[in-house]
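First the structure, then my questions, so here it is.
A single protein chain has been omitted from the complex, and every remaining protein chain is retained in its original position.
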């Protein structure tokens, strides 16, 4: 937190901050996600740039108060451009001992720690595996601790209501939220509006939560608990309309938008799997957009149905995570052979096998590249942030329908459930990618090709005179007849590779942020974008000269990648895997990439990348 | 064919040859495979080195006489060391027009062509899509054509038998075989023995075929059809007992042998698929060796059952081809996570998708490396020739049980159905790889590790006091408990990679054949061995200096590979794919590998590699 | 948008509905089954049937998996998709749901549909997606040259079971009925007319249809159905099911089937006391699949093998359901606009 010199406008001291990270942590039942969402909405309304990340417990609901039951929500809000939910929280709100135990290690030294002391009975401590009370031993020495009896205070604030004591207790998250609003000088009005809208039919709940919120605010005002409060001014965001968006929502909206722009119906075939299921859930609500969602019996059926829909002239899409992508491999090979458009989206999670299903990872890149038998190349794109999922999905659809081929999109658990403000695009500005189905029987051949993109024609069954057969056996070029001919096979294998390679002719060159050549380039893909961006920005401020490049297109890569690599003395590739992009770059460009890997189920910290850069440049922090 | 100066020992001229390639081609019903097998057995008995390759028609039996119905068998036999079935036949026996049409293009210019003229009626020609009779136009000008009315001659030779005319006609392949025996001065006795053994219960068939064989021989003797006959002396083979073996048989035998040497039962879970099914068929006959074979409902169930058997303490094996390997990906990830031994064998075929199911290819290497989600490394081995499948299977089993991990073996359609003489190993010389199951409950932990190989203990359910649970969620090292811990995950991801990497400590260094450094190294893997070997040998004879290295271990590779690469100015890697080993080598060693690729569903010709080498070295042939 | 699901209307050549003949459905591909294979007869029957169904040629789609049988689409001059092993119902489902106006047929084998593809088959039945599944049951894997299949009898000696198989077979119709199939029938490759009748009924049925077709693989399992198909054996070893008719068979129509509890028994109608009124009367439209299930169990040596339509009932289809939801949603909320999609939720403006 950087201090500015503005004079305090309120009785107690008010300081300005550029960037603040708050984490709300409690039991799954404590409403931490809603609390975080409300703080986020308010920060957005105040014009902050922001970035959020929920941390759900593993898939099964653990018993209340236990360590596996802890749920947290982190928000980074700022008066500057930010791209990550922040490395270490400045403030941690801990609703119970389990939440404290799980989250404390992340809190900044000297950070603010608000603890709900009402939840520190012996039984609570035991459930969290505390052998002594951390409020009473040395556990919290390094932090500024604010013990608050949240339960009691909420009860007090709500004493006029007629709610059951259980319901009253459930409002304590809004009491805590009220305190945060006071601490960061946030207005409460839009939260009130939201409450009254949400509880339209249960006004007593709206009222109770309003009271709790006001209570928390008033408590800080009255008690002088905090000596200082903070302001985080509006960021200098590009003008326009914004919306706070999660990655999976942006993905869903991107698909619907692209289908509309392609003028074809969208068909999603999917089988639920963490962390991809929400794309299915969201698309299932878009029936009035003409979106079909089909929950298949397994991942193979899901992609099979999507391919069938594509054969019928729809945009076939299948969403999944790593284990599901593995299962779809064989069917994707069929889409390669039949040259049908298809978009397969892999929201990566920790592996191998069932692995760490609720944690993030970006280790499916090589599976996406090579995880099909024989030579079955497909284009691969990766989203770099929650809002970017929209554009990545759109671009994937464009390639699929314009090149007639399956495309893989990689996202991951981190951006899927993270959120950031999205500057909403102008709908007219989005490219027209409308599909022209072949209807003319004259000179028609199923594998005749568009000379530029090598795409074969897309024909909808039901078109008179164009009846033809496709399938998984090798095809004679142009005619599409089965062919066992040696030369034809060699030709087709190379043609399918060439089709993918030609995409590079159309996509933008990769851009370098910072000096265009020099000592060090930090090159990334996917969700590491925010961490790298923040690290590079902070290093810049420190005067360390380093450049950044980030790839959306992983296959094929932009035409200039090799050339850029050679302009830098060192190239650092941070990845949440064991060096998968590094392997591809080394093989293609014979450059001695420095691979920086971390496979911990969570994103890089800005500081980790900064340290690595300093180390490589021989700079002392 | 090289001529020697030995005087002719028989009335007509007899010349010596070092190496002869014969191809028998006819309709599926013409018995070409049996004909070839008999010629092979005789060549083996005569001490020739040899190598054979059948060329079956695509999976469905096409109507008799049509192009897709053609079946062929090629044998290369020699007085020298040979490693391939030969590029171009010296002799082609064509039983019908379709066989002629399909095979003629491969025949050596000026090669011997024996045609069954009885099958060249208008209808026969039509079925083979001949518009004019090739016997009468210029089609055969470049060859030494010997038109033979095989049908009539066989009838004549068998006129004493009481067989139906259909049965008589079915003996014409042995008439042709008799002609070949005459032409290459082969004894007929062991074929007689074989016939009488095979038709023990139908002596009239044995007799008929014997008559046909003698007839063919006598026909040549009598008619002076050929001016010259040839001798191919015995090769200078290493002393010992030999057996002619197909790749799939060697694989099956290798597995049984390894299971015995490991002292555990063998369980094969498999789902039929060309060209892997024969391993299942063969193992199904080995019940008295304690071999379980389970034909599963699909490839996933097949590998699942194998993993279940491994959990129970058996050697779990699953055989398949590319599409099946794709389907097994998810389950193999589970074997990686649970650290259970497993051998998965992929007999590669042409792809992608259903592709060219009866043709060969070696394009599943990268799928084997990377075709699972997340970081799920497995060791990969490839067999280089039919007999080598035995040793590769054995080594794969050794690694699986000693390191406790799944291993992938790559073979392909070419070596699976090809054959060569196998110098039978001394059973005592094969290494003892016996498994020691953990039975001691003292200090037992499911993921405790052998310090050298990092293997965890193998415990058979049923062992008292060692009850424990394994599964696909990330494991805490040592205890094997489920762990979502960040550091543990990073540790385990690296540990699983390290376990694979450590295999390199034990495997032999890669050997270079020829000069140990120089201008050019030809580096290969898998079934290209024979082509490369022959090309390099012939180049040597021409005085072209070039070295060869061939890899059995593809993951990890031998420790010295990088060092060897750097000793050569150029490294050529011929592959039947688009450069998959080349990609791995480039990424690992940053060497500008020259990738020479051909994806035609058939092996490299010696000549193709020789030309490529000459081109790279600037040598004129 | 022609059919309410966002598809543009079709242009192109003339719709081919009028006066179609068998010839119109023969493709230009050389048919590549073994000479004598039962698949030929089925092909001829289907080629003869399709022009009579009143469906424009371009609206037929045949989807298949992998196997000898699955080569079928290549030989039909309609839209065809020769997909991958076992998965044909999945492709067909995606296609039918998004293109309900098409007539979607699945051709599959006993291995394709009941071994690797068993799950997709039962789910297609459960969902009652309006596709017609023709399962060529030759009780063997033909294409891979003769391994036993899930319909092969126990003890069967094949390439993969030189000592005989130790597995019990599925009865495909029982499997389909256990999976809630709404149309279930059986016919035989060489019974051209019967086969066409059954397939025509399958085509008329709105919902998933499962038709088992006994098919002789003369190369790897020759004579698998010779217990019944040769003319002299037919009358005594097979029984034709007809809705509303009692179960009578035999050369002289003198054998019948009646129930004892839920178990059928053969009645000699010439025997004293035997009464026609006691015979089981076939009800293909019974709401419950129980009767069809009981019939699906009938097999030699004790019983004749039933052929014909076991079950044919109405139930909501997946494709209707999904398309109705789309239509309803549009009716209720109006056709969604990109504006309302993107600019939704809590938005704020920075100026």
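Letters A, B and C name the chains as they come in the text, with residue numbers starting at 1 for each one.
Definition applied: a residue touches a chain if its C-beta (ideal position, glycine included) is under 8 Å from a C-beta of that chain, and two chains touch if they have at least 3 such contacts.
Quick caveat: nothing in here was measured; it's all calculated off a predicted structure.
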Key: Neighbouring displayed chains - absent chain, whole complex   = A, B, C
Inquiry  = I'm checking contacts with the chain that's been left out. Which of C:38, C:94 or C:150 qualifies?
reply    = C:150
Remark   = Given B:146, B:192 or B:437, the residue that touches the chain left out of view is B:437
Note = Touching the hidden chain, out of B:45, B:142 or B:448, is B:45
Remark   = Checked against the full complex, the residue among A:191, A:209 or A:277 that touches the missing chain is A:277
Touch with the omitted chain, as defined above, among C:195, C:322 or C:342 = C:322
Chain C residues touching the omitted chain (full complex) = 115-119, 122-123, 126-128, 150, 154, 163-164, 166-171, 174-180, 259, 261-263, 280, 286, 288-291, 293-294, 297, 315-316, 318, 321-322, 324-325, 328-329
Query = Since one chain has been left out of the picture, which residues of chain A touch it in the full complex?
reply = 59-64, 66, 68, 271-274, 277, 280-281, 284-285, 287, 293, 295, 297-299, 323, 353-354
Ask   = On chain B, what residues meet the omitted chain?
value = 41, 44-45, 47, 234, 237-245, 253, 256-257, 259-260, 263-265, 267, 269, 286-292, 294, 296-298, 300-314, 316, 330-331, 333-334, 338, 424-425, 427, 437, 439-441, 460-473, 481-482
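To be clear about the criterion, only the chains that are shown with their structure count from here on.
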Task = Measure off the straight-line distance from the CA centroid of chain A to the CA centroid of chain C, and report it in whole Å.
result = 44
Message = Averaging over Cα atoms per chain, report the distance between chain A and chain B in Å.
response = 47
Rounded Å distance between chain B and chain C, as computed from the means of their C-alpha atoms = 40
Message = Please output the residue numbers of chain C that touch at least 2 other chains, ranges allowed.
response = 66, 82, 84
In chain A, residues with contacts to at least two other chains = 330, 333-334, 338, 471-473
